[in-house]
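With one protein chain withheld, the remaining protein chains of the complex are depicted in position.
Let's turn to subunit A:
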């Protein structure tokens, strides 16, 4: 069973918290802090699993993904498969990426151009400020195909995110204004601590459906659909 889903920024700020076993609100911050401490102490290029008995009780494990300035964390017990959970994080991130069209770090994460990464590795961008770099990436994002994420590039991007303006922008998709959407996505994916949907397309479909129906219900108000259809004929 999945016990918690957390998105924490590299500055230890929670971006999304969802606990499937009730945790009193006053405990949330402690949990975030201790998880963050654990994560920030881990070097790059090690495994994505951490045993967290000391935080969440015996037998609990945690899978995390460090993407740019965010940690995506899933906490679960022994009845789940670690590698599968890692893919579930991937599904979640992919869905978020599909859902939000704005330029954000997730776009950067998924859409960056290979050649761009090459250029970064060549240090040809050295000397240009972080802002320019982000603009570069943004430009590239729009036209690029999806490629996987390399650790070297990640460190480059996170280093240029030190600028706080950029940092805020970069979080736009996970900014709290989108809390509702994020929770909706998560609810479509996990219910009561059990995985119910693992295809990001399906999740997208249902989220879009919800959005459509909600819009409808707020515009057409109380007139039933059948009646309005009849009128239009």
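To be clear about the criterion, contacts are C-beta pairs under 8 Å (C-beta built on N, C-alpha and C of every residue); 3 or more make two chains touch, one makes a residue touch a chain; residues count from 1.
Operating definition for what follows: contacts and distances are computed from a predicted model.
Look at the chain that isn't drawn here: its UniProt entry, checked against "Nuclear cap-binding protein subunit 2", "AP-4 complex subunit epsilon", "Small ribosomal subunit protein mS29" or "Aldehyde dehydrogenase 1", names it "AP-4 complex subunit epsilon".
Mapped onto subunit A, contacts with the missing chain fall at residues 13-14, 16-18, 22, 25-26, 28-29, 42-43, 45-51, 53-54, 79, 81-84, 86-88, 90-91, 100-103, 131, 164-165, 167-169, 171-172, 175-181, 183-184, 187, 191-192, 194-199, 201-202, 206, 209-211, 213-215, 217-218, 222.
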